[in-house]
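The complex appears here minus one protein chain, its other protein chains still in place.
Moving on, here comes subunit A:
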């Protein structure tokens, strides 16, 4: 039995991560055809922090489709934001004989015993948003959450969004802390005053709406900008707009609902976690790991592109992105390796 509190917290972290993948099914084998010429058969174990979230569902669908296209198999395990369960999930995937592990961790610290057992069996690990000092992986994938949050603050300031208020995630995990730090840093750099900051603990759109109503009562028309740390925060904030309270709103994640808000002029901009491009990259890296080829780098960064009125029409629905062939490229910038993608 799961509890709503845990699930809500999980969704929050999952959205914040913007990098983990998730399956529609908790543990499901898919694909049985033989491997393509020259490549070894992929047997992917995919352990996700929580599966029932749009970004993660898109990632899991992507991994399942493209591994299957290569004649491989995928087992997806949903920890439903229970670290104890995720540890067991990884052990279970190892016992099932997977030859590569993709892990969207709740917390890399708490998975080290299972990671060590995978290493003992020479199973390469591709970790999503792992802490940089949390162990040896085939590759650690890092979304530039700090930079995106920083850019969101600057963009608000440039577009008359100051003074601003912010709805942040509960400060109990790296990603949530990072997003707050990025926004605060960007606001400071832009000289934008942050009048008020609220922290979501229930992580529901209703909670975010409540915060927006409080901003309206306390600060009224003096609020010109609002930062929403994730999709639910954006949905709640947008629903409270009206009357004298009409700040410009920016958000992180760019789930389809946020894209619709941008089209409708309710959101000034949203920064995308590019889930499909990210997941395709994971499939390619998994193949390289199984084939014994090195990763392009031990840490690969993923930039979060901005979606605003100028480019929102170029946004391609996730299902169409998933259907497109695997074409993964990397580039080096400022000494770091990045996923090169035009996807929004």
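Going forward, contacts are C-beta pairs under 8 Å (C-beta built on N, C-alpha and C of every residue); 3 or more make two chains touch, one makes a residue touch a chain; residues count from 1.
Note that contacts and distances are computed from a predicted model.
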One chain of this complex is not shown here; going by its UniProt record, which of these names is it: "Sugar ABC transporter permease", "NitT/TauT family transport system ATP-binding protein", "Response regulatory domain-containing protein" or "Indolepyruvate oxidoreductase subunit IorA"? "Sugar ABC transporter permease"
Among the options A:96, A:198, A:219 or A:263, the absent chain makes contact with A:96
Which of A:106, A:148 or A:165 contacts the chain that the document leaves out: A:106
In the whole complex, what residues of subunit A lie against the chain that is missing from view? 1-6, 9, 24-29, 51-52, 77-78, 80-85, 87-89, 91-92, 95-96, 106-107, 109-113, 134, 171-174, 176-177
